[in-house]
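All remarks here apply to the structure that follows.
The complex appears here without one of its protein chains, the remainder shown in place.
For chain A:
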Amino acid sequence: MKQLKNLMEDRDIALFIGRFLRVGVLTASAIALLGGFWYLVQSGAADMPDYSRFAGEGPGYTTFRGIFKGVAEGNATEIIQLGVLVLLATPIFRVFFSLLAFALEKDWLYVVITTIVLGIILFSMFGGLKI
């Protein structure tokens, strides 16, 4: 009976995570759509940038500060990048929720495993990998 109960909870958590993923993707798409629409209204008539030569994006598109500053000013391209951030955050939050779920189940082995995964992702975010 206890095992059955555990199984049910397991399933509830899995369903919650699945729903969360979908909401995350839809939110990210909605933000990107809004930003994209605004971008086309503002600069749709302009010539397209030369994408055949890689220049790399400036801090306005690549840092939290730059993106949020642009969003506050209502810049279309930074709104798109905000959508990108939400999209990137979605699976990372998924790992975090799994960590909570395993902790609730007192499955310490998987708490450790999930912490390692989260650690690797956070390392790549903040580990100064900007070579």
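Basically, contacts are C-beta pairs under 8 Å (C-beta built on N, C-alpha and C of every residue); 3 or more make two chains touch, one makes a residue touch a chain; residues count from 1.
The criterion applied here is as follows: contacts and distances are computed from a predicted model.
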item: The complex's invisible chain, by UniProt name, from "Oxidoreductase", "ABC-2 type transport system ATP-binding protein", "Fumarate reductase/succinate dehydrogenase flavoprotein subunit" or "Probable membrane transporter protein"; value: "Probable membrane transporter protein"
item: Those residues of chain A which, in the complete complex, touch the missing chain; value: 11, 14-15, 17-19, 21-22, 24-25, 28-29, 32-33, 35-36, 39-40, 43-49, 51-58, 61-63, 76-78, 80-81, 83-84, 87-88, 90-92, 94-95, 98, 107, 109-110, 113-114, 116-117, 120-121, 123-125, 129-131
